[in-house]
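Pasting a structure below so you can have a look.
Note that one protein chain is taken out, while the other chains of the complex remain in position.
Chains: A, B and C, in written order; residue numbering restarts at 1 for each.
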Amino acid sequence: MSGEAFLFTVFAAMTCFSAIAVVVSQTVVRMAFWLVISLGSTAALFFLANADFVGAAQLLIYVGGTLVLLVFGVMLTASGPYMKIGTSTGETVVAGLIGLLFLFVVFASVSGVNWRQPVTASADNVATGAVGNTLRPLGLSFLGARPESGVLPGEDAAGTGYLLPFEIVSVHLLVVLVGASYLARAKRRAVPVNQVV
Amino acid sequence: MAADLNAYLLVGAVLFVCGVVCMATKRNGIGVLMGVELVLNGANVNFVAFSRYTDLGLDGQVFSLFVIVLAAAEAAVALAIALNFYNNHLTIDVDRANKLKG
Amino acid sequence: MLFTELINSLITDTTQSLPRFGVELCLSATIVLFLLMRLTGLDRLIPACLTATIGALVATFLAYKQFDALHDLNAVPSVKIFTGLLVHDLFSVYFRGFLALFLLLTVALTSLTGIPDEDDSPDFYSLLFGATIGMMLMASANNLLMLFIGIEMTSVPSYAMVGFLKGRKPSSEAALKYVVYGAGAAGVMLYGISLLAGVLGTTDMSMLAARMTEAAAGGSGGLNDPELRTASLGIMLIMVGLAFKLSLVPFHFWCPDAFEGASAEVAGFLSVASKAGAFGLLVRFCLSLSGAPGTESLMTSFGVGLGFIACITTTFGNLAAYTQTNLKRLLAYSTIAHAGYMVMAVAAMLVMANGPQAASMQVDINRSIEGLLYYLVVYLFMNLGAFAIIAIARNYTFSEELDSFRGLISQSPTLCIGMLICMFSLVGMPPFGGFVGKLFIFASAFRAGQIHWFMYVVVAFGALNTVFSLVYYIRVLRTMFMEARPADARPVPVRLASWESAFVVTLAVFVLLLGILPHMMSQTANDAAQSLAIFR
Partner (left out) sequence: MMFAAQSIAEFFSFLGGWQYVVAAVIHAVLLVHVFALSPFAFIWLERKVSGRIQDRLGPTRVGGLFGWLQSLADGIKLVQKEDLCPQAADSMLFRSAPYVVCVASFAAFMVLPFSHGWVAVAADCGLFIILAILSLEVFGIIMAGYSSGSKWSLFGGMREAAQMVSYEIPLAICALVPIVAAGSLNLGEIGGMQRGWFGYWFLFHDPFTFVAFFVYFVVATASCKRAPFDLAEAESELVGGFHTEYSGMRWSYFFMGEYASMFAVCGIASILFLGGWNTGIGPIDDALYAARNAGADGTGSPALGYLANVLGVFVFVSKASFGVFVQVWLRWTLPRLRIDQVMTTCLKYLVPISCFLFLGAILWPLALVTTLGRTTWTSGPLGELVAEEVRENQVTRSLSAADVGGVAVRAAEGVVEKELVR
């Protein structure tokens, strides 16, 4: 077993195990804890798949940002210490069985696919030749330039640049920020004291 | 290849299924949102794996980056709404959301 | 390729794309303007609704200019912009114009009814404009990434808009339900996108059909082929996400709750605009997958499945609407039913485009899309009209229950007549627009019946449902016209010479016009449908 395969097995097992633990846990904070482990080891899987930038973004934005936000939500909505809103066992079992069935369907169809070997070298060694170094190509694609494309038959020589989504997402984030801050802040008008909770 | 594509896809599928089960069974609103995060992450694992092993190339990585950003935005709004719900109902139990029926 | 060449081609592409993206840019600029005005305190001098109106007007004007430019005979009918992320053709311009017009009408309605009060209106309009940009992106997407971004940009502001009346319990409850289900559906859809993109090795939608053929090559062409099986799994999961946006059964459950909890203005916006965007996307997505040699039988069965879902959805929506006492909830179920009618057109298109004589049936395929586009326009006016009347009456009675509309004819006849026109059009009565739209759709579904017998069943269901739906629409009208106004009911004094009446009358006139003079709109819709065929 090579080092990479070993690391992959470790992190994949951690990811799956903590994902299952998220489902099984009863308190929300434990769920959040397992979710952090799961997403963190997913980031490690990204590093292993030569996607350094995505892995780091996953750590920074997902684990360090979104999940902290979720935990904040947990704390602000806890009506008592270690609030438990349990699920009935039967429900979980049924859902688990259906889930297993679906997992089987997905995996059965996916594992049968004869994946085509990439015609071009994969994302690892475009442009710079360094392994796992997708920083420059990623940045260029966000500007709209794709130096490595145009090799596949039927592909545009210019390649798909991602300037538009990159810019439009900022508009989206602005709108979302406005909406979320509107919902989260107190109403500006004076509210009778007895209605404030 | 050391860890081949199918292994990555299996991890992605497990994350996806766990997320769906989580969404279906949890009654805590924030717990449901955690399920959504798992589902999105399952998709992300797929994208990154495809970007390494198939013709999808860099597009897969770009896709997963956008997913991360969009998920952050979605979580922000979802939490604001959950907080608002809590302020009005003093609970976050989704099953108590039963005023609207018919 | 040299780096400088790359940059130069990028600059050329961007400068050529930007004017074609003008409508969206205008909306984005308006959003920024809201923020800047609040920052500088200008919003006290100029109310936000005025800024919003101006922004929407400019956007509508720009869309109209694009329309004109594309109708020019020398114009290139259809180009890909932004390195192939979006398609600029008559179809996307049609949707842009449609959405910009609808945005304008919604802004007008909200400033009439004043549901976002002065303090909150910049926030509300930012959300409204942001969601509209998302819908426009959905209708012109040519890349799976843009598909997902469009859906997210539409949904996330919509969640916030549903919960906009944040002090009210039903509103926050509706928003929570909507966001929880919506986020889940988006996640499932994304997983589908990942499978599809992985199997086909591309995110470019105009290459999907060719890659499907490649995937099918050497296999049996059915679900036994693992490549095709995985691809169809992906397609199905994507369809789940779209079905959620379209509130098709069994993904409809959020719709009545969300509409009841949201204010009538927001409900009207969601029921028309977000459906329109999703239909634009559905048509593009289905077309990008159809016509691939080797996958015809598979795609035909997808079409038939869509037809089946359409039947169930229409029947369910109409049956569930019977027992409703809340008008918004009733209209929500009617929205579900109407989504079913419109999906029939897409099902017909999918069946015909993958039939054995697809090439010779191009005219009929175009007709089915034309029917959908026509119906959408009619639906805009009649549904917005109905929601507007509810919103206007609510401002006087503080209630949206059916009971509060009892005997309204004695106090404000304009509203009642407007409601009459909208309701009859929703049923599909002859002189109104709804009739023509339904006729187009049923005709194309009937034509598709020649390819697959099930489409005849779909037509039968559609016709039956039209009769069903008559009952509950009539019930609303009977309450308004026949019953006596209770003595303790709050009065609704809407005079004929008021802005409210003018708004309702305008919408009603359009509903009538579209019914009497269908060729005005149908030719444009047909042109838009024709422009779709170019990148296939």
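Going forward, a residue touches a chain if its C-beta (ideal position, glycine included) is under 8 Å from a C-beta of that chain, and two chains touch if they have at least 3 such contacts.
Every value quoted in this text rests on a predicted model; they were computed, and no experiment measured them.
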{"item": "Contacting the left-out chain in the complete assembly, out of A:F17, A:F33 or A:F102", "value": "A:F33"}
{"item": "Absent-chain interface as seen on chain A, which is shown", "value": "3-4, 7, 27, 29-30, 33, 36, 40, 47, 50, 52-53, 55-57, 59-61, 63-69, 71-72, 75, 81-82, 130-133, 135-143, 166, 169-170, 173-174, 176-177, 180-181, 184-185"}
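The criterion applied here is as follows: only the chains that are shown with their structure count from here on.
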{"item": "Category of the chain touch graph - line, ring, star, complete, other", "value": "complete"}
{"item": "From chain B, the most remote chain by mean C-alpha position", "value": "C"}
{"item": "Chain A and chain C, separation of their C-alpha mean positions in angstrom", "value": "29"}
{"item": "Computed distance of Cα centres, chain B from chain A, in Å", "value": "7"}
{"item": "Interface hub residues of chain C, defined as touching at least two other chains", "value": "145, 149, 152, 156, 159-160, 163, 166-167, 195, 201, 203"}
{"item": "Residues of chain A whose C-beta touches two or more other chains", "value": "106, 110-111, 116, 146, 160, 162, 165, 169, 172, 176, 179-180, 183"}
{"item": "Complex contact set, residues of chain A against chain C", "value": "105-106, 109-114, 116, 143-147, 150, 154, 156-165, 168-169, 171-172, 174-176, 178-180, 182-183, 187-189"}
{"item": "Touching residues (chain side chain C, partner chain A) in the complex", "value": "1, 3, 6-7, 9-10, 13-14, 17, 21, 24, 28, 31-32, 35, 82-86, 119-120, 122-123, 126-127, 129-131, 133-134, 137, 143, 145-146, 149, 152-153, 156-157, 159-161, 163-164, 166-167, 195, 199, 201, 203-204, 207, 210, 226-227, 229-230, 233"}
{"item": "In the complex, chain B residues that touch chain C", "value": "12, 16, 19-20, 23, 29, 32-33, 35-36, 39-40, 42-44, 46-47, 49-50, 54-56, 59-60, 62-63, 66-67, 70, 73-74, 77-78, 80-82, 84-85, 87-89, 94, 97, 99-100, 102"}
